[in-house]
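Let me give you the structure first, and then I'll get to my questions.
For this depiction, one protein chain was excluded, whereas all remaining protein chains were kept in their positions.
Let's turn to subunit A:
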Amino acid sequence: MADTPTEYIKHHLTNLTYGKVPAGTVRCDGSITQADQWVLARCGEEMNAMGFWAFHVDSLFFSGLMGIVFLGLFLWVARRASAGVPSGFSNFVEVVVEFVDGLVRDTFHGKSKLIAPLALTTFCWVFIMSSIKLLPVDTAWGLQVLFGLEYLKLVPTVDPNITLAMSFSVLFMIIGFAITHKGIGGFIGDLTLHPFEVSNPIGKILFIPINFVLEFVALMAKPVSLGLRLFGNMFAGEFVFILLAAMLGYWQFVGAVPWAIFHLLVIPLQSFIFMILTIVYLSMASEQH
């Protein structure tokens, strides 16, 4: 464990990273690599040397695990789903499913087999991933020592890679929906013929680059804001937990408990926002102006 609060915080915010160190990198123990090597990073310098080809093993592991937990629970219910009298956990799952289904029906007016399960998955998955945050921050440290790892960060949504990967997947779906509903021409028209609409052909052509810049920024702003909003909220929350742990030690619960209670509100809210914006973006993409 790190000694100073700064190091403690930094350590808690660093992911367990597996990546390729190129030949000639100075390793943490001072040795120099002879060839390209795939390793678990043991310090910041190695991580920087890895560049893009690195994976946050902990984020991917816990996001996958939580996804499996979510799908496992829901699949368990789905296997037993019948038109009879529901009970216990089935009730809860059915309430969630009905809630998401109602939202999708209200917001998305087209017909799509994808959008409702997508909304359910984003909502529940983000919710469960973010809920790990409610564990005391040093659970991560305990697990890290238990498995002999250098770093460990439990909450996947505190990793921008995770949230941005999801939001950019949504961007691909936005483009896909736009193309399937309006055709490629319609999609390109959306990008180039708005917001400035001119009736004469010359003006139209003149405005195409301006329109494109504006619309492209608007299009890219959707996934970036979607991903960064979730990341920002979760990071801020986690940061406060870590700060409390760093400053107060065993007395952290004095601040951490109220903050956790507050997060009982924040986590569902952020999951909900992520889901509803996904639905709204996709319905915007599939509707004519």
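We adopt the following convention: a contact is a pair of C-beta atoms (placed from the backbone, for glycine too) under 8 Å apart; a residue touches a chain by one contact, two chains touch by 3 or more; residues count from 1.
Everything below uses one rule, namely that contacts and distances are computed from a predicted model.
*Asks:* Which choice in "ATP synthase subunit b", "Aspartyl/glutamyl-tRNA(Asn/Gln) amidotransferase subunit C", "ABC-2 type transport system ATP-binding protein" or "ABC transporter permease" gives the name that UniProt lists for the one chain left out?
*Replies:* Cross-referencing UniProt, the chain left out corresponds to "ATP synthase subunit b".
*Asks:* Would you indicate which residue among A:55, A:108, A:177 or A:259 is in contact with the undisplayed chain?
*Replies:* Within the whole complex, the residue contacting the unshown chain is A:55.
*Asks:* Determine which one of A:5, A:22, A:64 or A:183 touches the chain that has been left out.
*Replies:* Spelled out, the listed residue whose C-beta touches the missing chain is A:64.
*Asks:* I'm checking contacts with the chain that's been left out. Which of A:8, A:74 or A:259 qualifies?
*Replies:* Hidden-chain contact among the options goes to A:74.
*Asks:* Quickly run down the residues of subunit A that touch the omitted chain.
*Replies:* On the side of subunit A, residues 15, 17, 19, 47, 50-56, 59-60, 63-64, 67, 70-71, 74-75, 77-79, 81-84, 86, 93-94, 97-98, 101, 113-114, 116-118, 120-121, 125, 156, 159-162, 164-166, 168-169 touch the unshown chain.
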